[in-house]
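With one protein chain removed, the remaining protein chains of the complex are shown where they sit.
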Amino acid sequence: MKKISIIGISGYSGLELLRLLHNHPDAEIVNVYGTSNTGTLLTEIFPKLIYLPKYAKLIIKPFSSQEIMQTSDVVFFATPAGIAAELATDFIKADFPVVDLSGDFRLQNPLQYEKWYQKSAIHADLLPKADYLLADFDQPKQTYMSNPGCYATATLLTLAPLYLQNLIQLDSVIVDAKSGLSGAGKNLSDSSHFVNVNENVSMYKLNQHQHIPEISNKLKTWHENALPIQFSTSLIPVNRGIFVSTYAKLAERVSFSDVVAAYHQTYDDKYFVRVLGDNRLPDLHRVVGTNFTDIGMSYNELTHTLTVVTVLDNLVKGAAGQAIQNMNHFFGFAENAGLDLVPIL
Amino acid sequence: MKKISIIGISGYSGLELLRLLHNHPDAEIVNVYGTSNTGTLLTEIFPKLIYLPKYAKLIIKPFSSQEIMQTSDVVFFATPAGIAAELATDFIKADFPVVDLSGDFRLQNPLQYEKWYQKSAIHADLLPKADYLLADFDQPKQTYMSNPGCYATATLLTLAPLYLQNLIQLDSVIVDAKSGLSGAGKNLSDSSHFVNVNENVSMYKLNQHQHIPEISNKLKTWHENALPIQFSTSLIPVNRGIFVSTYAKLAERVSFSDVVAAYHQTYDDKYFVRVLGDNRLPDLHRVVGTNFTDIGMSYNELTHTLTVVTVLDNLVKGAAGQAIQNMNHFFGFAENAGLDLVPIL
Amino acid sequence: MKKISIIGISGYSGLELLRLLHNHPDAEIVNVYGTSNTGTLLTEIFPKLIYLPKYAKLIIKPFSSQEIMQTSDVVFFATPAGIAAELATDFIKADFPVVDLSGDFRLQNPLQYEKWYQKSAIHADLLPKADYLLADFDQPKQTYMSNPGCYATATLLTLAPLYLQNLIQLDSVIVDAKSGLSGAGKNLSDSSHFVNVNENVSMYKLNQHQHIPEISNKLKTWHENALPIQFSTSLIPVNRGIFVSTYAKLAERVSFSDVVAAYHQTYDDKYFVRVLGDNRLPDLHRVVGTNFTDIGMSYNELTHTLTVVTVLDNLVKGAAGQAIQNMNHFFGFAENAGLDLVPIL
Partner (left out) sequence: MKKISIIGISGYSGLELLRLLHNHPDAEIVNVYGTSNTGTLLTEIFPKLIYLPKYAKLIIKPFSSQEIMQTSDVVFFATPAGIAAELATDFIKADFPVVDLSGDFRLQNPLQYEKWYQKSAIHADLLPKADYLLADFDQPKQTYMSNPGCYATATLLTLAPLYLQNLIQLDSVIVDAKSGLSGAGKNLSDSSHFVNVNENVSMYKLNQHQHIPEISNKLKTWHENALPIQFSTSLIPVNRGIFVSTYAKLAERVSFSDVVAAYHQTYDDKYFVRVLGDNRLPDLHRVVGTNFTDIGMSYNELTHTLTVVTVLDNLVKGAAGQAIQNMNHFFGFAENAGLDLVPIL
């Protein structure tokens, strides 16, 4: 039974780690850390966890890298941008296993980080110590595991077969992504006020979303001629879920059946990515509450355009679930340990 | 590993049984039965279940009591009103274990059944063969386990300490219950059309809800002078959850601290009922996705009125979860086997 | 054409005044005032108002009582608690017409104000200069018109026939009110974050809501023996609308048909209150976007309990609409001038 510490327990990703790890057969949470409410019982902050015996005695502790390394086998960062960059040094130097759900170590290039996150990249020399782990494609080689962003995960899983097998015109890709509100975090702002979100849709951070560079970086590893990606994100009035519509023109001499075959070839042996057949397209309900990514596609002969629809749960596959999947890989557990979830209605 | 058959797999309760039993350590689904789509793979009907290896090969079969008794240790009815009444005879005669989520055997009195369900009670002689099992209070004595209704569960868990310890004026009880739409089932009607439900609240079946008699019957076992209950139900635009506000005047010489003590005394040793202290009141999010019932209370000195707020998930504690809890009791499993769930955001 | 100034233009009530007065035949907005964004075009703050020629040139001005009295015939306060108390002095002294949507002048008794609003009552001597105007019952006699609260309006319109005609047992009244989120204002807090509100219901300010004393005060004018009211408020995940369930036991020798007759007698000549017959109960959709209050009722012979369901739009009848109705009375306009609205789906 591996022992886990979690830093940043009060956000949505932290809570989701608690939910999922509660039933993990091979790992358990031993300590939780936060910057606020330290010294408080976790169940005071999340009263809905009371009476879960596993969590009944956890106290939110102030950060201590030494304590974490003494009591745990792995630490998860479920923190806002900038925190892991600041606190991870000791773990990296000690080669202590880290799963980082934040964006701090997703970009190896400090200039790229500074441009997209609008923060200075402290400890730029440590960035190469992190592996960017799209869990269905990558296995950890180092001890610092950087978990992809939620939009990036959906977009990359959509594009992988198309780039890897060179099936599309690379300058024709359009990604129109929609997300539920939990993807925007717990911050209070006009844009998260119920009345403003309910019965509304809005596009935000157009061409400026911080997940764009990690998508582009990964695409370049799959296709040397990958171009910048056209990517938009809209907020829809649901709590959980990412729904991505992707459009691209097929490359010459590529048929729709080639595309379908490529998706099956890429994903049929991957447990957590499911390809729908027969032009069927997935909806959010198929995946909410689970670590699955469902992908469906259709082709328009008149416009020579492929449409791919991809759905995942931003807090599971897009955050805590994929983090556990990466941890499972690291420790050699079954890939779906703790993640054998049925979608909730 | 006990083997389970489920009849009526296509409704919300049937699907919820699939979700919850998927992770049960001591029981597994071996066969599923339905009236429509027989011969079809379950994953054709619920495509979101594809790739769950446990369910990948289940085919929806036409009902056969003999086959069920040969292949299974217990059968669940997750059927609309009237089906279990028709199909249960063989099981009862053979003393074969049944967990019935429908209302067919909740009322022992055939006249009462006919009045509230507006159906004739076939096999009236078999009604006494069923135990009405409010799982946190009752243990199965016979093999036919009748699972309480969702509203009835919330209302009874609210009222139990008050009736058992004679703490309130019995003619003063008002129960104002609100439910999410899954409680109304999958039937298509104007009242389940999205546009009519969204941004709306409506009260329905006032004084006529079929859960009223099972509530009254149970209350009479707790207090011989129990009176008819004033009970209303409203639909609110959420998918899951029951939120019950109950009002009552305290009996003479009863103080609020007596009431709080009674709730703790009644529930502190019951895993699935959680009493909140300090006048705190629960919201739906505390329990959605789980088998917990959370109860909070407050007292108004000026009006001598106690307010109790009770929440549960209508598909878990109000249906499939409590059914599994009852099965766990029957087979002597841990009470929370398969039900060790953390609320989903 | 009467000229209107509005103070506190940026809140929900201020915006709703803009929406409704836009089509008023006898009155028009000439100036708007605010504490923030002064000097800014109104359409900068509410971009959705751009191109409405009537509002295109309005600039948010800093408060000036002199300017308001020189340019306008009436001023509306659509301000948070405490502002009107501070700024209204000049208007009162000059007997200048004011419609105050806030709670500052609803309670004549300064001690009562301080207890329920937890603010000190400045200018306590001026409180009696205000008329509390439940628009369907009261006509303005003085120039300071205090508009009832949204919950208070729904509750008082529910109880009026019962108290005025002495039809119920006064100690048996239970009011269970639910409101959409706009009723809680634009403030950012965890309790208005989309993720916390959506798919949730929560009760708040139980026995402590500041609308309780204005309800009690009015009830006492209708029935000398009126007792403190048992009143609860819950938030439901909709933008607009108040849904109130009220329960009471009938007084001796009172029949349900007496009750129905009393409602019709009270309201059949009131344009904005509609009584439903035949035990039908209203839902929110009947009134959203309008100034109507719809009331339905049913009686339970077994529990001797009357249930009354009342719905209104908290921003129209519960705020801006009733304020305009009061202004219409004051100036002798048609009661429904500017308020002849059809419910929006």
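As written, the chain order gives the labels A, B and C, with residue 1 at the start of each chain.
Keep in mind that, in the parts below, contacts are C-beta pairs under 8 Å (C-beta built on N, C-alpha and C of every residue); 3 or more make two chains touch, one makes a residue touch a chain.
What you see is a predicted model, and the numbers here were worked out from it, not measured in a lab.
K.L.:
Looking beyond the chains shown, say which of A:L58, A:C150 or A:I229 touches the absent one.
P.N.:
The single option touching the absent chain is A:I229.
K.L.:
For the full complex, which residue in A:Q142, A:S172 or A:N217 touches the chain that was left out?
P.N.:
A:S172
K.L.:
Given the contact definition stated above, which residue among B:D104, B:D176 or B:E199 touches the chain not shown here?
P.N.:
Here the residue in touch with the unshown chain is B:E199.
K.L.:
Tell me which residue among A:N239, A:T266, A:T290 or A:Q325 touches the hidden chain in the full complex.
P.N.:
A:N239
K.L.:
In the full complex, which of A:N207, A:T221 or A:Q265 touches the chain missing from this view?
P.N.:
Selected residue, touching the omitted chain: A:N207.
K.L.:
Even though one chain is hidden, which residues of chain B still touch it in the full complex?
P.N.:
With respect to the unshown chain, the touching residues of chain B are 12, 181-182, 186, 188-190, 192-195, 197-199, 237-239.
K.L.:
Please identify, in ascending order, the residues of chain A that touch the omitted chain?
P.N.:
Counting over the whole complex, chain A touches the hidden chain at residues 171-172, 174, 176, 178, 180, 195-196, 198-203, 206-207, 227-230, 232, 234, 236-241, 243, 245, 247, 279, 281, 283-285, 288, 298, 300, 302-303, 305, 307, 309, 311, 345.
K.L.:
Can you list where chain C touches the absent chain?
P.N.:
On the chain C side, contact with the omitted chain comes from 12, 15-16, 18-19, 22-23, 47-52, 182, 199, 239-240, 271, 274, 276, 280, 285-287, 289, 292, 294, 315, 340, 342-345.
In the analysis below, only the chains that are shown with their structure count from here on.
K.L.:
Write down the pair of chains with the top C-beta contact pair count.
P.N.:
Greatest count of contact pairs is found between chains B-C.
K.L.:
On a CA-centroid basis, which chain has its centre farthest from chain A's?
P.N.:
C
K.L.:
Please indicate the chain closest to the centre of the assembly, with centres calculated from CA atoms only.
P.N.:
Minimum centroid-to-centroid distance belongs to B.
K.L.:
Please work out the Cα centroid separation of chain A and chain B, and write it as a whole number of Å.
P.N.:
Inter-chain centre distance comes to 36 Å.
K.L.:
Could you grab the centroid distance between chain A and chain C? Build each centroid from C-alpha atoms only and quote it in angstrom.
P.N.:
46
K.L.:
Quick check on chain B: which residues sit in contact with 2+ other chains?
P.N.:
199, 239-240, 285, 345, in rising order.
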